[in-house]
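A single protein chain has been removed from this complex, and every other one stays in its place.
Now for chain A:
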């Protein structure tokens, strides 16, 4: 007889949600969580990527950068502050790290309260119902369970083909735990991770450059998260005017350490066909994340993974190829890499396993936000995906450039403040996707995501009265189509 009803490997967003939900049904649940130190030696507590090296510290540092802008705005609004104002990394980092640690603690208390057994151990399969846990000190514990959920997430990739990349570069795993300022930083390649980090690093006053091989936000190809050239270029255009340098169509060839302890990066500029170098205090890789499955021993038990991505293949009920073994979160193939979807999937899985539910997770129209200096929130299909799926003749794109009221007095550039709504052209004019670039993009999009879940149509949105004065109200006033070719600049009041 197995010791536990449910064993969850991975104490992140998905894993903890699943474990706690299962415990609500009076089940005997255990969680294994372990963090392999990064190549630079960084490690952290219970809670997974989101809490420790993802959403939470990212948004807090983004907030620090936004406050930097607020300080500049403030003098237009009558506040007398001597400019320029300086930022101290260590004050911010410590505050953020302390908050994260309080969350680690909170999670441990919650598991205890819900009587979930927690092991700080690295797990690997011995057989379909047995997992071998290993502590940092090498002590072994065998855990058996009726059901096992794999939720080990992912870790940043290193471009190991570049000399010095592994040795001298850091990743987001390290950035949020740095005790000292990263100084002049080069986040390399483009993903929303690197844009977000480059954004807040610039915002707190650091000399930051982003190196990208091709177009921004490429390689993010999931149904509801396809970032387009249009939105991506607006976001990066804003960052450029904000002060981030972009080294476009460049790729690094080597990283070396100088006597001064700075890093020298050599790269190829494919536009000019030249080789260039510059020195930086920090080089951060944000070239993608890969699932952490090597040490799990999946082959032993026969859990199938995608040969290209290494991610675990699951069906609509999160079941793997092996009965009683499931997987949720970033580690699963074809799913958005988002905390809220992992949490929802984990909860629903527990409800199906132990709570007589049959409800499956709905991955359609999942809203998301990129927290760049000028934020980008979206839900539903990108324009490209809509055109591909329905044909450009069958879709209508309503769009507008707008100016947030708060930017006016602050004399801030609103050139990239933009929104567009992709609708079906026929009869009902159902909304397929909504894209918004501007302040508080996440707050704006969330409610509309609900509307889209309810099958919102363009006429329904037009019947909704706006709240004045906000940025979100412009969504309810969208009326200029791309097809018309008319100037899409709207004046608020």
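In this section, a residue touches a chain if its C-beta (ideal position, glycine included) is under 8 Å from a C-beta of that chain, and two chains touch if they have at least 3 such contacts; residues count from 1.
Basically, contacts and distances are computed from a predicted model.
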| item | value |
| --- | --- |
| Undisplayed chain, where the name is taken from the UniProt record, one of "Guanine nucleotide-binding protein subunit beta-5a", "Thioredoxin reductase 1, cytoplasmic", "Large ribosomal subunit protein uL23m" or "ER membrane protein complex subunit 8" | "Thioredoxin reductase 1, cytoplasmic" |
| Among A:31, A:53 or A:204, residue touching the chain not depicted | A:204 |
| Touching residue (missing chain; options A:1, A:86, A:179 or A:427) | A:86 |
| Residue among A:40, A:144, A:440 or A:481 that touches the chain left out of view | A:440 |
| Residue of A:16, A:56, A:170 or A:395 in touch with the missing chain, whole complex considered | A:56 |
| Interface with the undisplayed chain - residues on chain A | 50, 55-56, 59-60, 63-64, 67-68, 70-71, 73-82, 85-93, 95-96, 99, 204, 338-341, 344, 362, 366-369, 377, 405-406, 408-409, 440, 442-451, 453-457, 460-461, 463-473, 475-476, 491, 493 |
